[in-house]
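Pasting in a structure now, in structure tokens, and then I'll have a few things to ask.
With one protein chain withheld, the remaining protein chains of the complex are depicted in position.
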Amino acid sequence: MKIGVKVMPRKEVLDTQGRAVESTLRQAGRKLNACMVGRYVILDLPEIEKTAALAKAKEMAETVLHNPLIETFELEAL
Amino acid sequence: MSLPVGVLRFPGTNCDRDVFEALASQGARVEWLWHADRFDPKGYRALVLPGGFSYGDYLRSGALAARSPVMESAREAAVRGVPVLGICNGFQILCEAGLLPGVLIRNQGLRFIDDWMELNLVNSQPHFGRRMTAGIRTRLPIAHADGRYYIEEDGLKRLQDRGQIWWTFAKNPNGAVADIAGVMNEARNIAALMPHPERAMYEWMGGTDGAAFFDL
Partner (left out) sequence: MKSEHAAKLKTYRLNESEYELIARLLGRPPRGVEWALFSALWSEHCSYKSSKVHLKKLFNKSSRVLESFGENAGVVDLGEGERVAFKIESHNHPSFIEPYQGAATGVGGILRDIFTMGARPIALADYLCFGEPSAPRMSPLVDGVVRGIGGYGNCVGVPTITGQTEFHESYSGNILVNAMAVGLFRPGEKIFLSKAKGPGNWVVYVGAKTGRDGVHGASMASESFEADSAAKRPTVQIGDPFYEKLLIESCLEVMKEDLVVAIQDMGAAGLTSSSFEMASKGGVGLSIHLDRVPLRDASMTPEDILLSESQERMLLVCEPRKFERIAAIFHRWGLDAVTIGEVTGKGL
């Protein structure tokens, strides 16, 4: 089963990519309130059952895929 | 009095002053072209996009710079046949802008490489290095993390058939497809390479093979 892990910068932490992309998007008069840039990781796991897959993905996200000091993550079953 | 050469500058470009001096040393009149401003596409006899980290390489290398106002004018100039040279980040910007085929991705070894490379001239370039003939070898430094040229199979065949491959690495440092270090467009007025000719201008730099690129 595939689990998607969305890793985003913490709200209070400076998002350097988001800041740069925001300024380019605003060129040519485009309007937007903000832009945040993160990472999306797709884990293709051997677990067939959703709860088990999410649990495995959670462990990977917590220990490897995200840096808790500066990032948060969300999981979704795909 | 011939038209000046324009050197494009984006926020984060850092090889701009070296390129300016390289061109001036070969006798050209050089002007800066700022990223936020349009320019007269008929006003320059050549354009150079230097290397560096425009916009910090954020989103994708060259992606944000490619969408600058100055690139709209550069596109108009290129369409009219004005010679355009892209070096390193300049190569990335030209690909992102669709002015050259293919894309530069992360080096195969995933690390930034800073080294001198032997290069083979595959097809001669009428504007940048015009005195160099196909088959010669040159030695230039590279300094990049996203220098691996990639193009899909059909695209590669087109490049090969139409003589658009400019330089190849004698010893491929980054996994570039077909060892490609530089390419040109079909009309041969737009050319770009990953190595830095402006860093091989004098013996004290470690080599002088770069000077020929700026002899316009």
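We call the chains A and B, going by the order they appear; numbering starts again at 1 in every chain.
Throughout what follows, a contact is a pair of C-beta atoms (placed from the backbone, for glycine too) under 8 Å apart; a residue touches a chain by one contact, two chains touch by 3 or more.
Everything numeric here is computed off the predicted structure, so don't read it as measured data.
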{"item": "Residue in contact with the excluded chain [from B:145, B:183, B:201 or B:216]", "value": "B:145"}
{"item": "Missing-partner contacts on chain B, residue numbers", "value": "11-12, 14-15, 36, 52-53, 55-58, 112, 143, 145"}
{"item": "Chain A, residues in touch with the chain not shown (by the definition above)", "value": "10, 12-14, 16, 19-20, 23, 67-70"}
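Here is the rule we use: only the chains that are shown with their structure count from here on.
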{"item": "Cα-centroid distance, chain A relative to chain B, in whole angstrom", "value": "34"}
{"item": "Chain B partner contacts - residues on chain A that touch it in the complex", "value": "16-17, 20-21, 24, 27, 37"}
{"item": "Touching residues on chain B, where the partner in the complex is chain A", "value": "55-56, 58-59, 64, 67-69"}
